[in-house]
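The complex appears here without one of its protein chains, the remainder shown in place.
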Amino acid sequence: MNTQKSLLADRYTPLIRNCWYVLGFAAEADRQLRSRNIAGIAVVYFRRLDGSIAVLRDRCPHRSFPLSKGILDGDRLTCLYHGLTFDPDGLCVAKPTNPDNAAEIRAGSFPVVERQGVIWIWPGDPKLADEAEIPELPWLDQPGWDHVSGYLNFPSNYIALHENLMDLSHFAFLHAGNIGTPEYADAPFRVRVEDGRINLRRVLEDSPLPSLLSVPTDLGDKRVTRETDTWWMSPALNLTHSNVHDSTPDAGKPGLYSFKVIHFITPETQHTTHNFWAVARDFRLDDPAIPAHTHASFKVAFEEDREALDWIEQRQRREGLEFGEVHLSSDKGGILMRRRMKKLALAEAERPPSSS
Amino acid sequence: MNTQKSLLADRYTPLIRNCWYVLGFAAEADRQLRSRNIAGIAVVYFRRLDGSIAVLRDRCPHRSFPLSKGILDGDRLTCLYHGLTFDPDGLCVAKPTNPDNAAEIRAGSFPVVERQGVIWIWPGDPKLADEAEIPELPWLDQPGWDHVSGYLNFPSNYIALHENLMDLSHFAFLHAGNIGTPEYADAPFRVRVEDGRINLRRVLEDSPLPSLLSVPTDLGDKRVTRETDTWWMSPALNLTHSNVHDSTPDAGKPGLYSFKVIHFITPETQHTTHNFWAVARDFRLDDPAIPAHTHASFKVAFEEDREALDWIEQRQRREGLEFGEVHLSSDKGGILMRRRMKKLALAEAERPPSSS
Partner (left out) sequence: MNTQKSLLADRYTPLIRNCWYVLGFAAEADRQLRSRNIAGIAVVYFRRLDGSIAVLRDRCPHRSFPLSKGILDGDRLTCLYHGLTFDPDGLCVAKPTNPDNAAEIRAGSFPVVERQGVIWIWPGDPKLADEAEIPELPWLDQPGWDHVSGYLNFPSNYIALHENLMDLSHFAFLHAGNIGTPEYADAPFRVRVEDGRINLRRVLEDSPLPSLLSVPTDLGDKRVTRETDTWWMSPALNLTHSNVHDSTPDAGKPGLYSFKVIHFITPETQHTTHNFWAVARDFRLDDPAIPAHTHASFKVAFEEDREALDWIEQRQRREGLEFGEVHLSSDKGGILMRRRMKKLALAEAERPPSSS
């Protein structure tokens, strides 16, 4: 199967901005001015005195000085170059040397929502931002669940990371030492689209777990059923429901162990990507050893992904994309995702930005 | 006020070459072959046996080998690759292996003038070089004046440094710790053009001096009048006359203290700039502590400028210039300068180079 390159998003496709992306974990935001690149735009963020988060463009509209190098006084941010002062909505409220200048000056500001320990921002056209589109992730803050989290910076375009997560047959090879087992590559899978989301489902029956799952569940080498449901939710999120079914549980042990593997994928620049991740579980919540084990073992697997995508990015950068990829049936989820991302990017490029 | 981008020079505007630029301080030039990039052209310079300075293109016209890696013998410079030898005017006077080759071969040479401790060169069309256009800077070598000097390399286009110097309202913010005082940003200013030069004048009355001026004048926190006259002289020079008037001087002390702040601005490449600077004064010439204090304190301020322009350059490089700058009335001097620089650059691009 060869699909026309022009229908599929790749590393050169313009970054999608009309989307709720994770800016960072909420715990990071405080009264310090912090700067981060989101979809190619530098933003500065901080908490207002009332505790809510403000996000402005990190570039003074006057002479492009980074506002994150300025001074926060109360809720007002003063540019350190010529002293223009902005309120947390981006309106310029003081212009030294130019007190009579009546023109309204604005630093760009961004819709922002703090929810379940995560900060979401909308770097695109603010008129299109609808909070109802922010996905609910109850496993990050509801009773009955615990999670670990972390951050990796990928030296590659975000499409490559999405694609990596939409073909889990790579578990058996790239992650042979941790999340993969030989049987995993051959387990049957199914791909379907539901409400614009893309689902990849793989069920592996009667098989032992890899150490990354067998240790926290304490199932050892018992043969169980492993059900993996991966969802491409949006350009910003890949969510995997991983269920382990033990049909003959020992006394006092559950028959179902649930993991949620959450990848917040935020393009930083055209060729680098923020990956905020979390892994939640619903069992053995009071065992203090499990979070450290889960954090360490998933991190090893995610770093293997990062190294792999770095190598691929280097090949593509040096030799170009004319190479012509071969597609397999196991690429179906990734192909659907890349087609969808391409459509979104093209639609965004065609839409005139709403006047603000 | 929004001015059409196309009328204003920016970091992408071709470098102006038809101008006398400072190559370096005269003290640097000796019998060593030294190389420096001036407006995107590598030049090699050295002193002839008679003490005068020769400046050649640092690229052999044969196979582009840097002549600065060659050998100086008397006044002749031999390329280390194939042995072509040039006189200090750039004429090839020896061609090993090709003794019968009668063609005249020339390495480019540049008009050069040594004056007041500074080396000026004209990297553009030599036919247009007129020594009368080199500005006189008597404070650098006349009795009654003393000065300190230094060098900084800016990782930014030269327009940004010129613009920085044409809106001194930034003193109160970027240089709050040294040359700026809170009152400075609100002092009235006036911009005018005279003989193609652009003047920004700001007078601050009845105000204490910043430490950078109060220490050398020994005026402490006395309230005085501070008069700042900044001149954009050419793409190569910004000159500030800074006068401190004390209307009630103590016995034996002057009523006027004069500083001259001289910025030689020489584009190195499209995105880096040489900044040779000097600060002269006409008082307390025999106090040995003043030069060290003045050198150190001005250097701190200049390094703050360099860091600021580096940050701005990074923003502009990453995000482009489509951003759309907002202009204020305090930008008037900078806008006039950028309009002028744009015109000079365009005129130069249109003129056919004179045949040489």
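So that you can tell them apart, the chains are marked A and B in the order they are listed, and the count of residues begins at 1 in each.
We adopt the following convention: contacts are C-beta pairs under 8 Å (C-beta built on N, C-alpha and C of every residue); 3 or more make two chains touch, one makes a residue touch a chain.
What you see is a predicted model; the values in this text were computed from it and never measured.
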Of B:269, B:314 or B:329, the residue touching the omitted chain is B:269
Given B:6, B:64 or B:248, the residue that touches the chain left out of view is B:64
Selected residue (touches chain absent from view) among A:174, A:300 or A:346: A:174
Interface with the unshown chain - residue positions in subunit B: 37, 40-42, 58-59, 61-66, 69, 78-83, 95-101, 103, 105, 269
When the complex is taken as a whole, what residues of subunit A touch the one chain not shown? 1, 163, 167, 169-170, 172-174, 185-186, 189, 308, 311-312, 315-316, 318-319, 323-331
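As a convention for this text, only the chains that are shown with their structure count from here on.
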In whole angstrom, what separates the CA-based centres of subunit A and subunit B? 47
